[in-house]
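The structure follows.
A single protein chain has been removed from this complex, and every other one stays in its place.
Presenting chain A:
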Amino acid sequence: MCDQTFLANVFGSCDKCFKQRALRPVFKKSQQLSYCSTCAEIMATEALHENETLASLKSEAESLKGKLEEERAKLHDVELHQVAERVEALGQFVMKTRRTLKGHGNKVLCMDWCKDKRRIVSSSQDGKVIVWDSFTTNKEHAVTMPCTWVMACAYAPSGCAIACGGLDNKCSVYPLTFDKNENMAAKKKSVAMHTNYLSACSFTNSDMQILTASGDGTCALWDVESGQLLQSFHGHGADVLCLDLAPSETGNTFVSGGCDKKAMVWDMRSGQCVQAFETHESDINSVRYYPSGDAFASGSDDATCRLYDLRADREVAIYSKESIIFGASSVDFSLSGRLLFAGYNDYTINVWDVLKGSRVSILFGHENRVSTLRVSPDGTAFCSGSWDHTLRPQEELVAWRGSECPINAGILPQIRQLRISL
């Protein structure tokens, strides 16, 4: 549209009607012409009726994106690793698998911890959803879903129910019962309905609301009791693969990542997209908030994990290495946010130092790709699930910082000996 905020100070022949009038410069297809005021008005009204083709929309979107990047860059005065130079480096980490949960007959696709810090729910490709007490490795409940590829599962905050879904395009809530006479499947409640597979689900602060993400490109908030859709979130251009709720005081936002390489932050009340980030080069498989709620990390098929700051409104760190070729399927932070655990499709788990941007440790042990990874609610361990049919809660054995000996980690005698000999 024309921007007509200048005064005519030229008198001459109009380029359109050729009459002698006061002229003003106008731009038509980036060419500068001089029109009289009448012709300028006509041109303005014509422009409004102009058919906005896909190409013109696209170019407008591109130019706006460019302007947005410029704005964001203005306040970027320092990089994270520069600021983190004065932080003490983490010592050598040795992590060990503490439990191996075997029992799924097929690929483990998703898992979630219970708030009691020891129980977990996991779902797999063959439709089985199992609730374990991972401390004792006992299975406590098992349900067979009527569909395969159960890609999402979640534990309710109260610990009394679980939610799961996948290729059935639905999210179902099962109340957990210890009554041997009751069939868990009988009490199942179908809550969410999407038009494509369910990729992720999560309860909000209570058992009564569920947030879901789906392959149909939308996220949705549902009331569990009635199955009513409370809010839907549109904006992703392709499948939404993951979501995470913000740990904020006002508890109003969540972030989602999808196949369109975008990570979007949404306001749960209005359904509007509050912030969007598009710097990944491939599908975003997993997003997780930093414990303070001011940032979030994402893991993608482009083999990088990135940290986005919400207040600075930009990407602030990339965690990648030339030797890491496969995509990251799942990420999670330790309790203090210092460590970022990421599970990859080449069967490994890499542990990153969030502040310094360097890799602290690499863990082998799975025999197929790591599909899901979550740190326990109290941060004592993290559990990884894989396509090799197992789940492994892992814990660190020893962490040592340079020359000092840690006081509160368990130390094996042989390591003490090593210490003395140095």
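Please note the rule applied: a contact is a pair of C-beta atoms (placed from the backbone, for glycine too) under 8 Å apart; a residue touches a chain by one contact, two chains touch by 3 or more; residues count from 1.
Just so it is clear, contacts and distances are computed from a predicted model.
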| item | value |
| --- | --- |
| Undepicted complex member, UniProt protein name, chosen from "Histone H4", "Aldehyde dehydrogenase domain-containing protein", "Regulator of G-protein signaling 11, isoform 2 (Predicted)" or "Ciliary neurotrophic factor" | "Regulator of G-protein signaling 11, isoform 2 (Predicted)" |
| Among A:C259, A:V287 or A:C305, residue touching the chain not depicted | A:C259 |
| Touching the absent chain when the full complex is considered, from A:I120, A:A213 or A:A295 | A:A295 |
